[in-house]
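Below is the structure I would like to discuss, written out as structure tokens.
All protein chains but one are shown in place.
So, chain A:
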């Protein structure tokens, strides 16, 4: 019995020596691989776009969300399927029940076998889906990512909800309108190093330098770390530290709902104006009880609708995904493809008491 562990130990020692030996010899590292990568061959020769081509009838398109039965994604995809009815296409939604990195991959394969004209994907992992998507593209299937992008060379188009500048500037405008361009304001963000949050806050600060906001003063940026309880406490702290505070912008769905919950139950209700980015289901009660007048997010219905039309436009040859091409997305009107094949849905959508009940997510 005692010989075994010893033998095992010597085997382990041998293996680690071999390992070290290999390490000493060098080998393929991140840097050397990056150097050896030559010019990447583009997946397909850029076909020329024909802006006057009609939308083909009977196009087969499939929505592949991050996860099936997720209320937000269901709204997006349903709207896309509605759009397909308008241009007489066949659309469907398929997808995995868990949002793990690799779960979408086998769906991409089956969609290729089903000879779909376009696959619309909200990628769980920008790279894990890349191989099969490239395979699909090499077989002539058009790939449109929406909501959450795949790696740039693995899709033709990305339908982006809203751009950072629009989000940042519109949040300031929204709050300024409600407080009459006057008073102290604060921001309740998520984490201090969240890229998207910081980009928005950068544009908010820039917007505040404009002359029309000279009477508005940003006193503090607080961080709730996307934690409900911490955001709640940070709100409490802001209101105690700045008794003259007039407004709070919380550009995070966790932050805004925690802040609204604190304000609605405190003496500050009605004295402080709160806005930011939130979802209708989280914010409904606070809009109804008057704590919050308005907040923003993109309209998921429009996102799905636009994605559906974009897929039809590219599958019909109206566009190829090159910058500057234009296409019409039904009732939403004309859109232009931006840099890196990005199409931006538009300004953030504002939710108020009179429209909030139209949304369930």
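Worth a mention:
We take it that contacts are C-beta pairs under 8 Å (C-beta built on N, C-alpha and C of every residue); 3 or more make two chains touch, one makes a residue touch a chain; residues count from 1.
Everything below uses one rule, namely that contacts and distances are computed from a predicted model.
Considering only "Response regulator", "Autoinducer 2 import system permease protein LsrD", "Zn-dependent protease" or "Sodium:proton antiporter", the record for the omitted chain gives "Autoinducer 2 import system permease protein LsrD", by its UniProt protein name.
From the set A:95, A:183, A:251 or A:321, the residue in touch with the chain omitted from the display is A:95, counting the whole complex. Against the chain not displayed here, chain A makes contact via residues 1, 4, 8, 12, 15-16, 18-19, 22-23, 25-31, 33-34, 36-37, 68, 92, 94-98, 100-102, 105-107, 109-110, 112-115, 125-128, 130-131, 151.
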